[in-house]
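Just one protein chain is left out here, and the rest sit where they should.
Then we have subunit A:
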Amino acid sequence: MTDLYQSQRAMRHMRRAAMQRGVIAILDVGSSKIACLILRFDGPERLREADGVGSMAGQSQFRVIGAATTRSRGVRFGEISVMNETERAIRTAVQAAQKMANVRVDHVIACFSGAEPRSYGLAGEWDLQDSVVTEQDVARVLAACDVPDIGEGREVLHAQPVNFALDHRTGLGDPRGQIGNRLACDMHLLSVEATVIQNLLYCIKRCDLELAGVASSAYVSGVSSLVEDEQELGAACIDMGGGSTGISVFIKKHMIYADAVRMGGDHVTSDISKGLQVPLAVAEKIKTKHGGVHATGMDDRDMIEISADSGDWEKDRRTVSRTELIGIMRPRVEEILEEARARLDAAGFDSLPSQQIVLTGGASQIPGLDGLAARILGQRVRLGRPLRVQGLPQAVTGPAFASAVGLCLFAAHPQDEWWDFDIPAERYPARSLKRAIKWFKDNW
């Protein structure tokens, strides 16, 4: 626990150092593509022309100065499976982005979608000594949360205080300075497989970069593609990626649940490949050009030529109707959405006041997906695109880059996590002097 606490703190310091330097890289390690964005922080003042609220409500304190994507290699289900290949892919993306930005970056914030994220809700209580809530009290109440057994070989990725309650008042965002007797807090803890993080860390280290933060891609896509009122009132973001589909539930601008379905667009492609007996590359091309989930009468007459280079004329000249293609794709997409539905139901999404569902990620671009999703997930479904950030090239504004853009916002405005607060004085063996002073203060 302390080890993770220290490493997360170290990453936070690294992030602060990178912000001071002004340049930081964003790395989205996905199963189908690896995206690298380079951000330059130059403060909100420099880009502001007039007084008042700045553009993008103050989010514009950074600017994207380099962007590159490359086909992902060696990543399956959002986890690194072949280290060398992934390292090469990361190098390609980072080098291209550096070339575009014409700066060297040393710090990188990364996100990934796999590693079987699991959410836990934690609660803690603390009796205040002197009726005013101080920062130390917040740290103590966070430390008082009883950590569940997250399992062997798992690490905490996010531990965010979601809610504070002071006596009978709940829903406090920041309890510091308030007066009460008993402080309680709810914390959301997201745990992932430790080996996945270690692999990612190793890959990034091999590229001479330093990790200044890690985030779950489900969380950061929610940050970028949910609009403010959705985040406030309660919404779920379903990030349909290549190898896995991330689910995150937000309320009151806090993530309260995250999960991942280990299925994504790549499975649709492999279904097409198997069904039509074509190579994966051709299947991917057919999926993106002609794919869909709703068959109409017109689609029976819409014949798709399947080119292949097997040398057999009969096999290379086949055609298939679009209805058949949809017939292959739809069950898989339905399966993914039903799985997501099951996860949301298990998380108690039904009891949220607003049940908005936002579909984002590369696989959400299948035509007709919103209609299908509405039948499975409920009526309040929309397709989401990430927020616009300054300097982002047009090519990377699509839903496939929701997590990369979300990571930019995460880099600029990270939420307070457990490790942003100091360890309470009681738990510091080295702070015995402070404890002695406190004892004197309390007894005289």
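Brief remarks on what is shown
By our rule, a residue touches a chain if its C-beta (ideal position, glycine included) is under 8 Å from a C-beta of that chain, and two chains touch if they have at least 3 such contacts; residues count from 1.
One rule holds in what follows: contacts and distances are computed from a predicted model.
The protein name that UniProt records for the chain not on display, among "Transmembrane protein", "Cyclic nucleotide-binding domain-containing protein", "Phosphonopyruvate decarboxylase" or "Cell division protein FtsQ", is "Cell division protein FtsQ".
The missing chain, though absent from the display, is touched by one residue of A:S32, A:Q98 or A:S224; that residue is A:Q98. If you put the hidden chain back, the residue from A:I26, A:L39 or A:A89 that touches it is A:A89.
The omitted chain makes contact with just one of the residues A:Q8, A:S32, A:T70 or A:S225: A:T70. From the options A:C207, A:I304 or A:A412, the residue with contact to the chain not on display is A:C207. Interface with the hidden chain, as seen from subunit A, comprises residues 70, 88-89, 91-92, 94-95, 98-99, 102-104, 207-208.
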